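In what follows, a structure is listed as structure tokens, so that the remarks can point back to it.
One chain of protein is taken out of this complex; the other chains stay put.
Should a chain be cited, it is by its letter among A, B and C, assigned in written order, with residues numbered from 1 in that chain.
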Amino acid sequence: MRNPLARWPAARQLTGRDRTGRGEAARSQRTIELQPRTHQADRVVQSICPFCAVGCGQRVYVQNEVVTQIEGDPDSPISRGRLCPKGAASRNLVQSPLREYRVRYRRPYGTEWEDLSLERAVDMIADRVITARAEGWQDHDADGRSLNRTLGVASLGGATLDNEENYLIKKLFTALGIVQVENQARI
Amino acid sequence: MTAQTTAEGGYYGRPVLKEPVWKPEVAVYFWLGGLAGISAVLGFAARLSGNDRLARSAWFTAFAALLPCPPLLIVDLGRPERFYNMLRVLKPTSPMSMGTWVLTAFGGVTAAAAAGELLGGIFATLGRVAEGAAALLGLPLATYTAVLLADTSVPVWHHARHHLPFVFAGSATASAGAAGAILTPSQHSRPARLAAIFGALLELGAAFAMERRLGPDARHYHEGAAARPAQAARALTGAGAALMTLGGRRPVAMAAGVLLLAGSLAERFAVLRAGPSSARATADGGTVRG
Amino acid sequence: MAVSSGPPPYPGEVLVQPVAGDEVGFFTDSSICIGCKACEVACKQWNNVPVDDIRYLNSSYDNTGELSANSWRHVSFFEQKRDGGVAWLMNSDVCKHCKHAACLDVCPTGAIFRTEFDTVVVQADVCNGCGYCIPACPFGVLTRREGVVDQPAETHVAQKCTMCYDRLKGGDEPACAQACPTKSIQFGPLPALRERAQRRLDVLHQEGVDSARLYLADQSDNEIGGAGAFFLLLDEPAKYRYPERPITPTKRLGGMWLAAAAAAAVALAGVGAAAASGRR
Partner (left out) sequence: MGSNMAENHPVGFQWVMEAKLKGAPVIHVDPRFTRTSANASFHVPIRAGSDIAFLGGIVHHILETDSWFKDYVLPYTNAANIVGEKFRDTEDLDGLFSGWDPAKEGYDTASWQFAGMAKANSAPEGQGSAAKAEPSGGLGGGLADAEPERDETLQHPRCVFQLLKRHFSRYTPEMVEELTGVPRERFVQVAELLCANSGRERTSAIVYSVGWTQHTVGVQLIRTAAIIQLLLGNIGRPGGGIMALRGHASIQGSTDIPTLYDLLPGYIPMPHAEDQDLQTYLDGHVKSGGGWARLDSYLISLLKAYWGEAATPENDMNYGRLPRIDKDHSTYRTAIAMLEGNVKGYFLPGENPAVGSANGKLQRAAMAQLDWLVVRDLFLIESATFWQDGPEVAGGQTRPEDCKTEVFFLPAAAHTEKSGSFTNTQRLVQWHHQAIEPPGDCRSELWFYYHLGRVIREKLAAAKDPRDRGILELTWDYGASGPKAEPSAEAVLREINGWDQRGRPLSGFAELKADGSTACGCWIYSGIYADGVNQAARKKPGSEQSWVAPEWAWAWPANRRQLYNRASADPAGNPWSERKRYVWWDAERAEWQGDDVPDFNRTKEPQYQPGEGASGDAALSGDAPFIMQGDGRGWLYAPSAVLDAPLPPHYEPHESPVRNRLYEQEANPMREIYNHPLNPYNEDPEKYPFVMTTYRLTEHHTAGAMSRNVPVLSELQPEFFCEISPELAELRGLEQGGYAAIITARGRIHARVMVTDRIAPLQVAGKTLHQVGLPYHWGQRGLTRGDSANDAFPIVLDPNVHIQEVKAATCDIRAAERPKWP
């Protein structure tokens, strides 16, 4: 397109096949160069939809370390590339404007959230687990049978956690004697 | 009680068509474009007939009416800064595209004509040629706007597609004649007055025929947003035309001219406003017909 | 050339892939639509169509309402009492990509153009928001995108379904068709889709679903010259916000210009006669 006139669609109309200016002559440069953004992705990662338990395959497209598209994975024999509205909304989920990216802390009787570093939060939680565990500790029952447990701490987990995550939760809490470990699966 | 508004009103009473989004500026443009276009015709006709005084007022009117047109059109765009894209293509299928080109060309030749008038000499001759070209372009400028509206799916416009150009042509002629009558001393203004009366009769007659053609859809001129301008158009144009027949004296002609100009503007408002009402009334899906 | 994923859901039907130069489109079979709205979301996600207004519409499960610049797919829902029971009809509406497209004809900037896939696309970078296409469309598909601030480049311009033009160029099927869980939305070469739709209709009629009909599958009942998106409906078109007999206003443009010319001639004659009479 060295000839500037050739960039003018009206001129292309007169010189090309598209006389009425309703087809190729009317295209803008952007239109001519348009490609699906998925083709510019740095990588495509196979994933699984985080919503219901059908387990539809997803493809996650990443460009410049940003997820640019999540769509159905045609390879999946479960879903054959299809997604429901929730699955199709996965990118909107992980990039929701309402998502929180920082630790929030609310002190007892506080009226507002406060900032807290992640490291400090984990440290404080560890202290509290140790204390609450001790407070609720039950070595034996009334009959002298070993209970080896605490009722001071409880957990209720969602069912969008990975198996590996559940495994660690159960392992850690069991080793700490925490028995009130529950899950959405009960609900 | 239940949600089945679908049974009687199509889909929850939702119109099939979307309402046109054009703002009042567009009605003013339609009016000014018509005024400018037919004024050019009047100016050229007056020139040919040797009525230079009338020709001068008519050309003044054409030029003055033309000036606000581009800004009015640009203001109505969603993206005014892209107005120049109107000249990207030359689309015979798009009345708006054709109209834009006509308006552009009309602007050019009208400016040339004005320059000729001012500069004189050799330029005066060129100005005469430009006047001829402007008069030729003035005709489509005054009528393409009717095609623009007719070339939509809005029933009240599309079904009136053979009448609207006459309404617009009549209205434009009435307004151009009226302007001429106002700006020209009585002894020179008779053609303008006659043109005004002719235009008014054409407008009123065409509008009457249009409503008959529209049948039930004509209700959009009698109720809703278009009703008042439509009434005003009929009344102003009728009164203006009647008064213009007595226009031998200039104050009378001026009063009649003002009435006719107002009537012409009201007509454009009436037609423009009838569109959204008509689009809204397409909920049952059956009223959109060829 | 874009490919369509997944087999058609009907027994005995095979997947037909488009080849270069084919006109492609959508066949939307409302008789197998489950009303999940995956099409709406997949479309929004792919095309970055904004969420403009979160409000309850009081119309069954439909809170989208209609197609617009911010809704390129729209699933309609309506409930009916039928044979003592109840029916709930759902259908995913979309731009029809008319073969004779009024919006495209009237567009003064060339923003709307016909692609190599025979689809109709608005170029958001060209459109100046003149609004002409809005009343031109016989299906009320187009509006201008207003009131959305996060994508300023694409506001105040007309927007509608592009049939995922970029995806088609890259060889991918449109996002809605890919997502559709039941393949109510089927993408492919139009002639094959039309034949498939006819067979599907025959099956439904054999099953006694007399209300089933095809809409826009051929040119007999409309002037749009055939559609790039056609439908199998289970009730009359009006129930789905469709015109019974859609028109293409530009088909009659010649007549309109003639009328304008005649009107201009009358005006010319009138003015000329007036001028001549004034010579006295």
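The definition used in the following text is that contacts are C-beta pairs under 8 Å (C-beta built on N, C-alpha and C of every residue); 3 or more make two chains touch, one makes a residue touch a chain.
Quick caveat, the model's predicted, so the values are computed rather than measured.
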Absent chain, residues of chain C that touch it: 9-11, 32, 34-38, 40-41, 44-45, 51, 53-56, 58, 60-61, 63-64, 79, 81, 85-90, 181-183
Residue numbers in chain A that touch the chain omitted from display: 43, 45-58, 60, 62, 65-67, 70, 73-80, 82-87, 89-90, 92-94, 96-111, 113, 116, 118, 121-132, 135-137, 139, 141-143, 145-172, 174-187
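The working rule: only the chains that are shown with their structure count from here on.
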For chain A paired with chain C, centre-to-centre distance based on mean C-alpha positions, whole Å: 34
Inter-centroid spacing, chain B versus chain A (mean Cα positions, whole Å): 58
Interface hub residues of chain B, defined as touching at least two other chains: 88-89, 91, 93, 97
Of all residues in chain A, the ones touching two or more other chains: 9, 21-22, 25-26
Sites on chain C touched by chain B in the complex: 57-60, 62, 65-66, 68, 76, 78-81, 102, 105-111, 126-132, 134-144, 146, 155-158, 223, 237-247, 249-253, 255-257, 259-264, 266-268, 270-279
Residues of chain B that touch chain A when the two form their complex: 87-93, 97
Contact set on chain A toward chain B in their complex: 8-10, 13, 20-22, 25-26
